[in-house]
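Have a look at the structure below, then the notes.
Only a single protein chain was left out; the remaining protein chains are all shown in position.
Naming follows writing order (A and B), and every chain is counted from residue 1.
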Amino acid sequence: MRPPTIPRILWHAGCLALIGILLYPVAWLVSMSFKPAEEIISSLSLLPDRVIWSNYPEAFEGAAGVSIWTFFLNSVLVAAGCVLGNLVSCSMAAYAFAKLRFRLRGPLFAFMITTIMLPYHVMLIPQYTIFQKLGLVDSFVPLILPKFLATDAFFIFLIVQFMRGLPRDLTDAARIDGCGPIRAFRSVILPLSKPALVTTAIFTFIWTWNDFLMQLIYLNDPEKYTLPLALRLYVDQTSETSYGPMFAMSVLTLLPIVLFFVAFQRLLVEGVATSGLNG
Amino acid sequence: MPDERPRVAYLFLSPWVAGALLLTVGPMLASLYLSFTDYDLFTTPKWIGLENYRRLFTSDDRFVSSVWVTLRYVLISTPLKLAAALGVALLLNRASRAQGVYRSAFYAPSLLGTSVAVALVWRVIFDRDGVVERSFDAVGLHTGGWTTNPRLALLVIVLLAVWQFGAPMVIFLAGLKQIPPELYDASAVDGAGWWRTFRSITVPMLSPVILFNLVLETIHAFQSFTPAFIISNGRGGPSDSTLFYTLYLYQRGFTEFRMGYASAMAWLLLLVLAGLTAVVFRTARLWVFYSGQEQR
Partner (left out) sequence: MRPRISWNAVRLAIVTLTTASLILGGAAACGEEDGTVNLRFTWWGNADRAKLTEQVIDRFEQQHPGITVEGTYAEFTAYFQKLTTEVGGGGAADILQMDYRYVREYADRNALAEFTGNAAVDTSKLSDALLAGGTINGKLFALPLGQNTQGFTYDPTVWASAGLTAPALGWTWNDLVAATQRISDITSRRPYGVVDFGPIEDWFEVWLRQRAKSLYTEAGQLGYTADDVTAWWELTTRLRTSQAATEADLTVKLDGSQANDPMAKKLAASGFGYDSGMTPQTFEIFGREIALAPFPSDSDALGQYAKPSMQVCVFKRSKHPKEAAQFIDFFLNDPEAAKILALSRGMPVNSDNRAAVGQTLTGPPKVAYDYEQLVGPKLTDAPPPPPKGAGAVKTAFQRVYDDVLFDRATPREAAERLIKEAQQAIAE
């Protein structure tokens, strides 16, 4: 059933107008990367008076003698590790909380939610101490391991909410077919939870990609630096900031996640309708 | 009918339990203990009982103003952000070839995170002679630069938060996708209008996700740190008008080395959030509908 033409045009116009406003700051970000340093700090117009390209070659030189590709690879490794960790561990925990019955479910669920509520700044030093004692500082382990141990309660809760919403007849059917909980998880619940899992994967990737603090704290060797750390290498309040290359680098850092999102958001659309009910 | 074998449940929970024991419980208890001490990070903590808490309530004006700033922020930004997210999600939830492109475009601001570059751009836009001030000037409202005006600076950060509504939007979208299309078909057959369908099908079916977004966005707003940190350069200015709770906590703990005091602030926030969340969950029984569970 195709909608009539006038509402469709209105719909497109509305979307485009909103997008125009939302993307205005993004346009600034991009245009800044083509401005010379002097213009970046004093100009007030969106378009550069004088377009320069040199910020990009400068950004590509990398920083601290480390190539931009190293930063890029490190970011990909960390983000990919975190995505995998969260998908595996959070979906498992969520399944237990949403679909299995056990005595401590209520209290443990409440505790899980509580762990989100403590400001992370007070956890920073104790957690650092643990990894320091384990000799794992200056590696990717402190960044990735917590994800394999489901410390991101946000995603557990997210997946729980989706699993609770799965139609009962479907999940019960699995039981009636004689599936044990492990098989039910693998072959019924997980496929049905795809929207939640895709969401988890996308968010984890993007948030890890942009995370600064954890990577700052746990990585020492510039060879292990990630893109967010590299970005901040251009900025220093107490000395001269290389604004141009910083903006160029920001744009370059943004590109991979834009591509990532554009590629994977497609999976969001599929939802239950295409992958679950009829399969 | 949930499964009755608890051992299997704990098997599924084992990574989480390991993580909690290794990385969460210890540091949480440590910070709880520290909240009763005078602790400067480098020397042994000194037990002072409830002194930190007493000081928070009786002799710390900045604490009080940080509470007000945070409350104002939560009350303004959370509803706006959720409304934007749900509105756009509904707008996008229809079959169109352009949908993927639009969705990506709406999510784009959230891809940026809150980096130094974003902060700089944001400041340029809201600065004196920036596009926002000029637009307001054009209609006769003389605001001056927003980031430097104690009355408007918080609004700038609210707008930054609302601008990045992508995460709840995607979650709403995923929730909308999970609603079986048969329900809408049935509703259409009944001749229900847009509003009735929204009220009687979309909202109840989406309610678990609404609950999730409401709880998480509220907690998130209470803990908001990076935007204020990066826009005001860690100061919370001008005139403490963007001194968020966690920003003040950070200043106390990390720049003034009063980690005991900061821990007390952290636990106070935890208590408030836990109370609030408990209330929301209690009321949730009245309005959240899980199709996967027995009716109450």
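Keep in mind that, in the parts below, contacts are C-beta pairs under 8 Å (C-beta built on N, C-alpha and C of every residue); 3 or more make two chains touch, one makes a residue touch a chain.
Source: prediction; values computed, not measured.
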Return the single residue from A:Ser33, A:Thr115, A:Ser242 or A:Gln265 that touches the missing chain. A:Ser242
Which one touches the absent chain: A:Leu18, A:Val137 or A:Val258? A:Val137
Among A:Gly81, A:Pro119, A:Pro146 or A:Pro195, which one touches the chain that has been omitted from the display? A:Gly81
For chain B, residues in touch with the removed chain: 40-43, 120, 128, 144-145, 147-150, 233-235, 237-240, 251, 254-259
Touching residues of chain A against the unshown chain: what are they? 37-38, 40-42, 63-65, 76-78, 80-81, 83-85, 124-125, 128-129, 132, 135-141, 144, 212-213, 216-217, 220-222, 224, 229, 232-243, 266-267, 270, 274-275
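Simple rule for what comes next: only the chains that are shown with their structure count from here on.
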I'd like to verify one number: the distance from the centre of chain A to the centre of chain B, where each centre is the average of its C-alpha atoms, in whole angstrom. 16
List the residues on chain A that touch chain B in their complex, please. 3, 8, 11-12, 14-15, 18-19, 22-26, 28-29, 32, 40, 44, 46, 88-89, 92-93, 95-103, 105, 108, 111-123, 125-127, 130, 146, 148-151, 154, 156-158, 161-168, 171-172, 175, 180-182, 185, 195-196, 198-199, 202-203, 206-207, 209-210, 212, 228, 231-232, 235, 237, 243, 246-247, 250, 254, 257-258, 261-262, 265-266, 268-273, 277
Contact residues on chain B for chain A in the complex? 1-6, 8-10, 12-16, 18-20, 22-24, 26-28, 30-31, 34, 41, 88, 91-92, 94, 96, 98-100, 102-118, 120-122, 124-125, 127, 129-131, 163, 167, 170-171, 173-175, 177-178, 180-181, 205, 208-209, 211-212, 215-216, 219, 223, 225, 233, 246, 249-250, 253-254, 259, 262-263, 265-267, 269-270, 273-274, 277, 290-293
